[in-house]
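First up is the structure itself, then whatever we jot down about it.
Only one protein chain is missing from this complex, and each of the others stays in its spot.
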Amino acid sequence: MPADTEVPPVVEMTGVTIRFPGVLALDDVALTLRPGEVHSLMGENGAGKSTLIKALTGVYSIDAGTIRVAGADRVFETTADAQAAGISTVYQEVNLAPNLSVGENVMLGQEIRRAGTIDWKAVHRAAAEHLENLGQDIDTRSILSSHSIAVQQLVAISRAMVLDAKVLILDEPTSSLDRHEVEQLFTVIRTLRDRGVAILFVSHFLDQVYEISDRITVLRNGRLVGEYLARDLPRGQLVTKMIGRELDELAALATVSERIIDRTGAPVLKATNVGRRGVLEPADLDVYPGEVVGLAGLLGSGRTELVRLLYGADRADSGQIEMKGEPVKVTTPRHAIENRIAFSSENRREEGIIADLTVGENIVLGIQARRGALHKIPRGEQDAIVSEYIAALGVRPADPNQLAGNLSGGNQQKVLLGRWLATAPELIVLDEPTRGIDVGAKADIQRKVAELSAQGLAVIFISSELEEVLRLAQRVVVMRDRRRIGELDSSRTDLDGLIDYIADGGEGNAA
Amino acid sequence: MTTDMQTRPTAPGAERGIVARYNTFMSRRSSLMPTLAAVAILIILLVAAQVRFDRFLSPGNLSALLLDNAYLVVLAVGMTFVILTGGIDLSVGSVMAFTGILSASLLSQQLPAIIVIPVMLLGGAAIGLMIGVLVQYFNVQPFIASLAGLFLARGLAFVVSLSSIRVEDPAVLWLQRTRFAFGGWYITPTGLIALAVVAIAFYVLHWTRFGRTVYAIGGSEQSARLMGLKVARTKILVYVISGVCGGVAGLLLTAYSGAGYPRNGIGTELDAIAAVVIGGTLLAGGTGYVLGSLVGVLVYGTIKKLISFMGAEQSWTQIIIGFLLLVFIVVQRVIVTRSQRRT
Partner (left out) sequence: MKKVLRHRLFWPIAALVTLIVVNTIVRPQFIVVSVRDGQLYGVLIDILRTSAPLMLVALGMTVVIATRGIDLSVGAIMAVSGAVALTIIDASSDPGSIGTVLLALVVALGVSLALGAWNGLLVSVAGIQPIIATLVLMLAGRGVALLITDGFITTVNSAPYSFIATGYLLFLPVAFLIALAAIVVVALAERRTALGVLTEAVGINPQASRLAGVRSRGIVFGAYLASGLLAGIAGVLYSANIRAADANAAGQFIELYAILAVVLGGTSLMGGKFTIAGTVVGVLIIQTLDKTILFLGVPPAQSPVFFAVVVIVVVVLQSPRLHKWIRDLTSKRAPRANDSQPGTPVGTQNKVEVAS
């Protein structure tokens, strides 16, 4: 139940702006948290959610704007300051000590002592009391790590209550929980809400957001889109606000999605029932030569998880994969590469670019790795390949000896694309290749993908920008909450239709 | 309305007995397993030794087992603090030698023991402080920082004196020469000091906030920080503690051998690390018991004694300890991988 607007808000952030070198992370953003309310913060990757939360918890300092807690202006210089102001956070990885007991974790730092000596009986008694207040009956002497993440989260929440939190921030709390555990968590959240705690709930699971929230704030590209009552905002509208419409610069490429694909032969890749417990429900996927298959869905819907299983970056527990009709085993990236699959990870910095190596070294890494350490690709051949791809992809600066870590995001993506294309794959998986890069580079990459597929390369393309997906793909496979829910023919769908499908369509939609 | 959150649902009746108690024990005390394994190994060793050599388990021999290795007990206690936070201290052997020769030198200049002993401890603390500051404030890896401590202490030991110095001070010699005997058992003040160090460490680690912070840092330093614990201070202090233990060990060794010798303790830090690991402390930090380290030292001492009883070369001791260390590490690794796969 949304709070009575007569009650003063416990947190008021106004005009919050945060600048990082080259990036305006937050631009004049406002957030209001009211006691006794569950408030969800929504937005896609890069929207600014995490930056805003870090500003509220004292991790970042703000360049402009004010933060008021319980009516008083506050400046948070450390996380301890925020905690002292009554703001507690339960992070995704449950920041507690896994090797200590449940009771100890609840009371850590606040242990009851007599002349410096800890009174363990009293500690466990107090911890048990706090847990009981949330309706939990856990053996406080058991080690934290012997419990599931769901239970550990509840311990973390209890700890927040020991610290007398007025605001509880829950950051992606349900990512590792099953249905039953989610319900228990929600029961606890409602208990706290009824006691007057203001709860900030961050999650990308739409169903859950609607189940638990009273209010929703939407961010996009570092700006505030608006604050709404959950009951007044239909899902389709929410998704539209999160994703937004962007200028379509590449209308000329619209014909790509209308290309007729010959699906009579064997598909380049056919995955059946590929899944991994706790990560992805078994799903099917197939791609034909020259086809671009788009994977669409919100953050956390399972797109990346699926392609990682196809590439062997993670190990699948179920299903099988066939390449051109022949069953193959793909459990490590080397297997995938041998089968001529290429994978460009969405996490360019940690899983793609080798920052301290040069552009040239990064580009030839794939083919060099395949050839083995002992057979160095001759200098001349290397230079030829490198300059070919620098030119073809428009890498700027066009200097093969520049350190890859110094390039802009867009150019790094081009370098990665070069690395993979140099291995002459038959199937290439591009996970968010245009995320966080400038418009010019985006256009270059999309054009290249269209060109390659016209030449017969099979492509799996993941992007949160749905116009892009509709523009380049012939088919769009839609995923939600870690399951494949359906497939659309892109030449017969428009953006609104795709958005609706993502929000409500397919099997398992919550009416 | 209480929600039953126990991870194992209790079936009616049948499970309530032994199985349930075992489950509770494991969920509370699984970190004890490596230490219990060490105790088991010690018992097996002692029993095997008794079977092979009748007089092995005599009270005299067992007393000597503790007293001959008293210095290592103290070093292992200090090392336990450091390893619990996920660090390592390679300087302890050199600190022991440095403080030892320093004390011998000061005593030979007629300074009274009551001044010399605190100076020793301060010397050890100073080197520990240096290491702690390097680790905490300058982000130097503990390995390198304690390496610098090792170099420094070893060099300083030789600066104090290039050769050994005999100790004639009656107070210091009293520590080793006096025996409190009961039955065939005996203990010297040095042994009492070692046991006292163990007892104090036990109390600190299990009953003070500082000790619990040590464990928390080992469990997850980032979490400890986010929980508002005084991480920086604690991390520096554990190295200071290790340094002070080095000083105490220096005292014990000087009393034991009646002299200070700058070449003492070369490689002893490795023996201390081995004893701590064998005693059940994980090198990754966060799990371990100081009593386990005591057991680890006793295992080390027993192996050494066994080998001398067997008339074999002392070098076998090092080989066997190395082998034991390997086994423990591999087992630790298997346990860790298995628990990682579960989550």
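First chain written, first letter: the chains are A and B, and each begins at residue 1.
Here is the rule we go by: contacts are C-beta pairs under 8 Å (C-beta built on N, C-alpha and C of every residue); 3 or more make two chains touch, one makes a residue touch a chain.
Please read these numbers as outputs of a predicted model, since none were measured by experiment.
Engineer: Could you tell me which of the visible chains the hidden chain touches?
Structural biologist: The omitted chain makes contact with A, B across the full complex.
Engineer: Give the residue, chosen from A:His39, A:Lys54 or A:Lys270, that touches the chain omitted from the document.
Structural biologist: Hidden-chain contact among the options goes to A:Lys54.
Engineer: For the chain that's not shown, point to the residue among A:Gly109, A:Pro333, A:Gly409 or A:Gly497 touching it.
Structural biologist: Residue touching the chain left out of view: A:Pro333.
Engineer: For the chain left out of this view, which of B:Leu42, B:Ile273 or B:Leu294 touches it?
Structural biologist: Reading the full complex, the residue touching the unseen chain is B:Ile273.
Engineer: Just one of A:Val197, A:Met323, A:Ile353 or A:Ala503 touches the chain that is missing; which is it?
Structural biologist: Spelled out, the listed residue whose C-beta touches the missing chain is A:Ile353.
Engineer: Would you write out the residues of chain B that touch the absent chain, in ascending order?
Structural biologist: Where chain B meets the chain not shown: residues 88, 130, 134, 137-141, 143-145, 147-152, 154-156, 158-159, 162, 221-222, 225-226, 262, 266-267, 270, 273-274, 283, 313-319, 321-323, 325-326, 329-330, 333, 337.
Engineer: Considering the whole complex rather than only what is displayed, give the residues of chain A touching the chain that is not shown.
Structural biologist: Residue positions of chain A that touch the missing chain: 20, 23, 25, 45-51, 53-54, 58-61, 77-79, 91-93, 95, 171-172, 202-204, 311, 313, 333-334, 337, 343, 345, 350-357, 361, 365-366, 368-377, 419.
Definition applied: only the chains that are shown with their structure count from here on.
Engineer: Can you list the chain A residues touching chain B in their complex?
Structural biologist: 79-80, 83, 91, 95-101, 104, 108-109, 111, 113, 116-118, 120, 132, 135-139, 141-143, 145-149, 151, 154, 159, 184, 187
Engineer: Quick check: in the complex, which residue numbers of chain B touch chain A?
Structural biologist: 1-7, 24, 26-31, 203, 207-209, 212, 215-216, 218-220, 222-229, 286-287, 339, 343
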